[in-house]
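With one protein chain removed, the remaining protein chains of the complex are shown where they sit.
Chain lettering (A, B and C) follows the sequence in which the chains are written, and residue indices restart at 1 in each chain.
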């Protein structure tokens, strides 16, 4: 189909390039590097060739989230967002921006979010999972109370938050030791992001801020398949939902989350997702440059769903969610 | 339907009862305890009421796997299997046994497996995930080479191996810290078991022993939904399958694994699983006493699948896989 | 779910009662009769008990369509609509009307449609398939040019047209001779209505009047399952679409048709329909009093679809299509 929007699509600054090197075999690194650095050239040709009208761009991973010194993280996010804003200005009809955020510090993250949305005209934020901070033994997840003012501001701004995967720190997931092939998109990305999303849902955040919209990729990082079990295991027991939030996890997943097709071009999986969350909460994406645009588009353009749903998932859902009809602020 | 077989169905010895206490709120513990201890009474009445002709019984979790002293683990497994054999002898038309195994030591596990199958007439083994051993800093997974003679013997015996969930050790999964609701069947069970299964598949074990059949519960612990992505992420890159095994993960999953419906009574999820692995590799199960038999059976008896597939999943697949027509040895 | 709307729901005038007698065995006729005559009593109790907030009511079948004298047909339609308007006025919060129309004559039908919509406040029309007229050897289908002014007026009024089944005349379908069980809802209804709908689609009517919305029941009278084949059989041949209309049949079916669940409470069939036309064009209905409301509602309230789609199909699609938020004119 023509007119598609894709929204988990990455670029790199020179200084964040190496964050992506681990995800490609050496032989493929030159190609991946070239893809990451390019915005206005090959990317546009790929989009033209495969019916993608608009890309929402975001910095590669983990980038800002893995910068352990707060000031460095703040500056990197700022530089990345400024650079992206310039790129968007050159082709606002083809590119829009999602902000990188220094989530190591909720105030700094809030500040940069406001700046990116109100000054740079960004359409939302994309954050690469948990953050690391110098001296902190723990990975920083965003369900904790110190982050709630950040989420309140996000809700106020009315922009979505893309929770993008990253790998766990090695010390946090010894189950993968000796099995590096399980890291990254093969498996660890999904587990990491799904649990982060579940922590958000269980925290009560969406009771306090019901208008927040979180986007997760890869057809929901495995969550749709297990959504019923999460809420219904051991159903005869007296105590259910042993978390602070008030409602079932599925309620939040269906009202506060969108999922994208990035990197998961599987018809069966898409159908299952549609039967769990409905076509209104699914969005086309490729995950360029890690995944090929032709793989994404050729699959999606013919996948066995209703044409009305193809249009929604391919275009109109994103157009509404990111308010692409309104000029950037 | 009448004549169903259920195969992830647990009992407890007095000494393993407490392993299950953590999985029930205090108010429900008396009920859960009573269910676990009972075999010949209420269990049979539940089976009669809901069309289950046969249960393959197994010890509760983690039980043997969490006994850190090898000798204790060996003795516990032996006692549990002897007890189960007695129970099966009272109603071999309604119960058959799956062996508990001291996987802390491959030789000990092999020895007990042979004894359980050839002397006690058990139909296979059910192991509760990784094992712990005193003095070992690591959880013991079974994909490593020391376990291959065990797997060779399993293949030789021609009996299936049920890889049942357990929780990760707290130090191995800090992502759940402060979120105990994510442990157990809600989420952690699936992640733990799925990765263990993936490690087996990636190890090359099934190249060496292609006749091994592993059973996993809960409609595949999330794997069917992500199966395509595991094999197809970053498909343009030159290097795929960066693991010792020779084939795609999906090939092993489809030829060396069966999945059961235990604790995952969700139509959408079952349909997705069927479109990934086919009805011949899916088996009905309830996960009694953690899940209710009526919940499992009422769902399954009317779930929106072909009647031919209902018969396979409900009965005949298990009958073939566990050779229930042949008298126990 | 609460708040459902149901829209293929019938009543009878005393004089049309006998039209329905053929559809019930003698033993069930008293019950069917009582159901057909009742509007304000048992019907409301059934609606309350099963979460139906609103019913769009229509005259039973074939009624007006089988009255061979035009003047009689006109008068019957008028009487039925006046009676229904009175009933609606008693509970406009629970009932709204769909007009019976004397389609034997396009002008008469147009006149009664305008009256029903603008004077009686009806939400659309429901017509029982082809019409018969004294002296005409042919059944009258509505794709022919004399009916286009009628359709133009329908489009102008902005109300939907429910194409409801009836049986073929015996001389028109000898294939059922000696097999009366194939008549009615078992099979003949579907064939009759599907072909009538196809004739409308192939005629070019929807090229000329693209805003017309036709509703058909029983999950589309078999059309979704065959929709691809209709447009794609013998695809290599040079000549496709040998009908006056400009586009593919599927295009019209997806843009000019809605389907309801009336009398087809089958999960697999609903899923197939959703994957063909999408959840936005499917509407809950029971087909009372021929089908039980509890059968319809209990199935629909738990059918394996996304909750967002349940809400659409159960309520909001109908609310929009029939403009139930606006007061009747």
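Simple rule for what comes next: a contact is a pair of C-beta atoms (placed from the backbone, for glycine too) under 8 Å apart; a residue touches a chain by one contact, two chains touch by 3 or more.
Note that the coordinates shown come from a computational prediction; the quantities given were computed from them, not determined experimentally.
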* Structure fact -> Displayed chains in contact with the omitted chain are A, B, C
* Identify the residue among C:45, C:71, C:90 or C:179 that touches the chain left out of the display. => C:179
* Which residue among C:65, C:191 or C:260 touches the omitted chain? -> C:191
* Asked: Hey, which of C:15, C:28 or C:119 is the one touching the hidden chain?
  -> C:28
* To do: Tell me which residue among C:268, C:302 or C:320 touches the hidden chain in the full complex.
  => C:268
* Those residues of subunit B which, in the complete complex, touch the missing chain -> 250, 254, 271, 274-281, 304-309, 312
* Spell out, residue by residue, where the missing chain touches subunit C. => 23-25, 27-28, 31-32, 138-139, 141, 168, 172-177, 179-182, 184-187, 190-192, 194-195, 198-199, 202, 218-219, 222, 224-230, 232-239, 241-243, 263-266, 268-269, 271-272, 275-276, 290-292, 295
* To do: Pick out the residues on subunit A that sit against the missing chain.
  => 266-268, 271, 304
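Please note the rule applied: only the chains that are shown with their structure count from here on.
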* Structure fact -> Rounded to a multiple of 5 degrees, the Cα superposition angle from subunit A to subunit C is 180
* In whole angstrom, what separates the CA-based centres of subunit B and subunit C? -> 51
* **Length of the line joining the C-alpha centres of subunit A and subunit C, rounded to whole Å** => 44
* Whole-Å separation of chain centres (CA-atom averages), subunit A against subunit B -> 34
* For subunit C, which residues are shared contacts with two or more other chains? -> 271, 304
